[in-house]
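Just below is one structure, and these are the notes that go with it.
A protein chain is absent from this complex, but the other protein chains hold their places.
In this document, chain identifiers A, B and C correspond to the written order of the chains, with residue numbering beginning at 1 in each.
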């Protein structure tokens, strides 16, 4: 957020929702990276392979979306919107998958919350973009 | 492509179009990274800032799309489709932007071709996914 | 940090310093991505091209280092150490470059602080690894 305030030109987005989305995206990417690795170290890893994969996709998509949203020079609303849609979908999918193991694995519970928060922040920003 | 043949389970996609898309995505990401840097070293960099930004977005989105398409475990067609849509849009935008400087900068000309090839490969794969 | 506590096996590192390093790396990657873009939108962009490039390198290296440090399965201390050395060097270089423009651009001032904090966190973790 302090960084957003220093951008030397106009930002055509609600800065509060934008900062919230970037923070949620970065937190979700980190949670997914850690959850994928924690799953790999569970003795039940064979039942968690879809979870590992969904975590890896979600981490990559969130990290890229955070980067795109952090750039304002030559802003193209269509790309941001399409990427936010893909990202919200990845977060929903990963939140569901991790949520299914939340009772058994604390890392999945925390990660599923990060995914749901991130999905909400992406949808919030999309709504504000109109 | 040789790597695709070694995947130990079913891939629910046309392997030829999938391999073509992954190759195009990786080539486009590399071209965009190099073009962003070449723009920075042009004396006319002040007129190329939108190009640098579009290149950076396109590089990030293509790299992430290539990764997601390279994973088949727990495949989710909806995420692949949404990401391919966002990626084709970023390639179109970057191909147009670089295309506008193709007469003046050879790196923009090569990059714009890589973007158009990649957009076509993404659309081809999307069409095959139905 | 809460995520670190859920890892189901042993972590052969000081968890406090590890969490501090991961947080600093993620914050630095985000600051560098935003600073590169803010530099592109300055009217003096032609004097900031080295800054943009150093920011892009630092963002990529910090993001990758954060990912590697977030994985503990099959831990290899030599890779973590070599990557932390490269990362501390990139942070030093970017902190110096942004520091040179800190008086003129608030985004460079904030980014240079994030780089110095991150360099210190990397060196701290390296020292703890022995």
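The rule is short, and it goes like this: a contact is a pair of C-beta atoms (placed from the backbone, for glycine too) under 8 Å apart; a residue touches a chain by one contact, two chains touch by 3 or more.
Treat the numbers as computed from the prediction; the structure is a model and nothing was measured.
Participant: Out of A:24, A:40, A:66 or A:90, which touches the unshown chain?
Facilitator: Reading the full complex, the residue touching the unseen chain is A:40.
Participant: Name every residue on chain B in touch with the hidden partner chain.
Facilitator: 2-9, 22, 26, 30-31, 33-35, 37-38, 40-42, 59, 63, 66-67, 70-73, 105-107, 110-111
Participant: List the chain A residues touching the unshown chain?
Facilitator: Given the touch definition above, chain A has residues 36-37, 40-41, 43, 45-46, 49, 52-53, 56 touching the missing chain.
Participant: Where does chain C touch the missing chain, residue by residue?
Facilitator: 49-54, 56-57, 60-61, 63-64, 67-68, 71, 73-74, 76, 78-79, 82-83, 85-86, 89-90, 93, 97
To be clear about the criterion, only the chains that are shown with their structure count from here on.
Participant: When the centre of a chain is set as the mean of its C-alpha atoms, what distance in Å lies between chain B and chain C?
Facilitator: 27
Participant: Can you check how far apart chain A and chain B are, centre to centre, with Cα atoms defining each centre and the answer in Å?
Facilitator: Chain A and chain B have C-alpha centres separated by 21 Å.
Participant: Quick one: which residues in chain C touch 2 or more of the other chains?
Facilitator: In chain C, 37, 40-41 touch at least two other chains.
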